[in-house]
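For this view, one protein chain was removed and the others were kept in their places.
The block that comes next holds chain A.
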Amino acid sequence: MREITLSQAVNEAIAEEMRRDPSVFLLGEDVAEAGTPFKVLSGLVEEFGTGRVLDTPISEPGFVGMAVGAAMTGARPIVDLMFGDFIYLVMDQLCNQAAKQHYMSGGKLTVPMVLRTNMGATRRSAAQHSQSLQALVAHIPGLKVAMPSSAYEAKGLMKTAIRDNNPVVIFEDKLMYQDKAPVPEEEYLIPFGEAKVKRDGRDITLIGTSSMVQVAEKAAEMLAKEGIEAEVIDPRTIVPLDETTLLESVKKTSRAIVIDEGHQSYGVTAEIASRLNEKAFYHLDAPVLRMGAMDVPVPFSPALEDLTVPTPQGVVENARRLCAGEMIHAA
């Protein structure tokens, strides 16, 4: 199978859906000729024109709000938010407006829009261009949240998001744009709420989101050399969350670590760990561990920044201790 980058996968997904459905359009800062700073959207304006690929002013609340209105009245906008950190600027439009329209109207209004943005530290971009803020939006009923872990997921999830009748936020890890993965030429979609078991194992379950799937996979390889067989699961969407697959795995392995690049406190890892504790408590041999980013603003200095995110080595160490029974009373 051919291999393409995550960036190309996103581009293909959007182009295919724009060809399929004339109500799909793109808007955001520097999405047309520039194709975004990461060049993810390059070439789309040439095919679809400036009528459907709209460069906006630097007015995040304004253009996200306009996407909400366009979606409520029959279009399917894809909004490009250049950095995930800018979500703070659009919280009212996303959380008070987009997320609530369907419910507040008793099901009469719908907001079929996609907000694609990014996440991920270690790009030396410091505290306002490095955050992973998926927990903020996952907290809000009415929003769906997808976190692709490779080019394959990025394409299939994006196509599903565009066809979904709800506001969907997609977080792409900006360090993965050039990562290649096998992606079929033929069309496919990835349904929301279906986790993927990336590696089978019997001793411990490693649940990772986005780039943390790679971290978990690397950790699993290292653990295998020590005789610990880790199962790796990618939820793919955190809202909706495929609890069934996660619980089945944890009931089998009796141990789990949840890894996500958002801040650990009140985060995605906390939510998933809590659900596993509530629903698989009597199957567990150890507390479910959370591994998120440190609860610090992301520092600029490489020497400091690298300390803030989960690493394969860190996962290995925690997994080893869980499997050895060291953390039963002191997590």
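Simple rule for what comes next: contacts are C-beta pairs under 8 Å (C-beta built on N, C-alpha and C of every residue); 3 or more make two chains touch, one makes a residue touch a chain; residues count from 1.
What we mean here is this: contacts and distances are computed from a predicted model.
Only one of "Acetoin:2,6-dichlorophenolindophenol oxidoreductase subunit alpha", "Phenylacetate-CoA oxygenase subunit PaaJ", "Imidazole glycerol phosphate synthase subunit HisF" or "Putrescine transport system permease protein" fits the UniProt record of the hidden chain, and that name is "Acetoin:2,6-dichlorophenolindophenol oxidoreductase subunit alpha".
Interface note: of A:Val31, A:Ala71 or A:Ile87, the residue touching the hidden chain in the full complex is A:Ala71. From the set A:Tyr88, A:Tyr103 or A:Tyr188, the residue in touch with the chain omitted from the display is A:Tyr103, counting the whole complex. Touch with the hidden chain on the side of chain A covers residues 22-23, 25, 51-52, 54, 56-57, 59, 61-75, 77, 92-93, 96-97, 101-110, 112, 141-142, 144, 165-166.
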